[in-house]
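Let me give you the structure first, and then I'll get to my questions.
Note that one protein chain of the assembly has been removed; the remaining protein chains are unaltered in position.
Then we have chain A:
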């Protein structure tokens, strides 16, 4: 049993807002749902599967009700919560449900306003008394990974900076990007140190906003007007300190989710024309590129240097919307926008300045949680038909 080719992404929508003090979170979910439904050219009454994560106010049943979904038809829901990669996991789960005949048109939504207000805290795990006092935030949890990666492999701040530089080259063409200025390696190194060894420009933006997807059967996708993009491989995985044994913060759960996805797709990293890689921090990208097999472990620094991730310049164009480092990071969760830009590339709808020629195979990969503590990862491999 495989999901290869059994589900198509027929609708995408990314909210243009980056700051939404005048809107409710539920409203943003409705706006992105409407956008994706219209992009697909279907009716909201056709939706029979709904997927959301921890950002959806109240969870699945309040959202299904608020969104006015057709409850006579809706027959599959999934509120898997794995932080920023929830939506990449949802994409795989939607494909599984479609392949099993449990739904035929799935809607996945993400939206929220961390730039406007404080986000609710994550529910505590069994580790709470043994960790919460130490103040693990995103910045220092990823900083710990970068520090050890530098120690073990000689990775440098200059190499990490190239990831931000590449993102900024792409963001200059995105009218909605929060940070549109092209930056240099020196700019990154001269930005203030936030949590060693990560500088401010190693960090993604904080933005309001959201995005949504419509995932459907091959038959329905072919009856619609959009270029055909299908899921051919999917993987998910989790990683934590597991009792403190053999701690190694230089790799992520992507070492497991990636090979699972590539195996299902029957392709290799060298076949990928465009990569959407979650960029909560520059180190996140570097580690994930290694974990996914785009280069050997420890060689990520060399791989990303000298513009190798810049579209039209390097070998692996990445995050051509500017990504989380420059464009947006709705709800502090980058998974949704990674899928959306990959679909744009496969459809040929990316900005002409960053559109990858003959883009027929793309990857969308992300993590959720804290890379240096506990996290999930998910990988989706998408193909233009």
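Quick note on the criterion: contacts are C-beta pairs under 8 Å (C-beta built on N, C-alpha and C of every residue); 3 or more make two chains touch, one makes a residue touch a chain; residues count from 1.
Definition applied: contacts and distances are computed from a predicted model.
Asks: Could you check which of "Zn-ribbon domain-containing OB-fold protein", "Tol-Pal system protein TolB", "Branched-chain amino acid ABC transporter permease LivH" or "ATP-binding cassette domain-containing protein" matches the UniProt name for the chain that's left out?
Replies: The correct option from "Zn-ribbon domain-containing OB-fold protein", "Tol-Pal system protein TolB", "Branched-chain amino acid ABC transporter permease LivH" or "ATP-binding cassette domain-containing protein" is "Zn-ribbon domain-containing OB-fold protein", the UniProt name of the unshown chain.
Asks: Identify the residue among A:3, A:201 or A:249 that touches the chain left out of the display.
Replies: Reading the full complex, the residue touching the unseen chain is A:249.
Asks: Using the touch definition from the top, which of A:139, A:176, A:260 or A:273 touches the missing chain?
Replies: Selected residue, touching the omitted chain: A:139.
Asks: Looking at A:241, A:293, A:307 or A:348, which makes contact with the chain not pictured?
Replies: A:241
Asks: Which residue among A:100, A:119 or A:193 touches the omitted chain?
Replies: A:193
Asks: Name every residue on chain A in touch with the hidden partner chain.
Replies: The missing chain touches chain A at positions 126-137, 139-141, 143-148, 151, 192-198, 241-245, 247, 249, 372-373.
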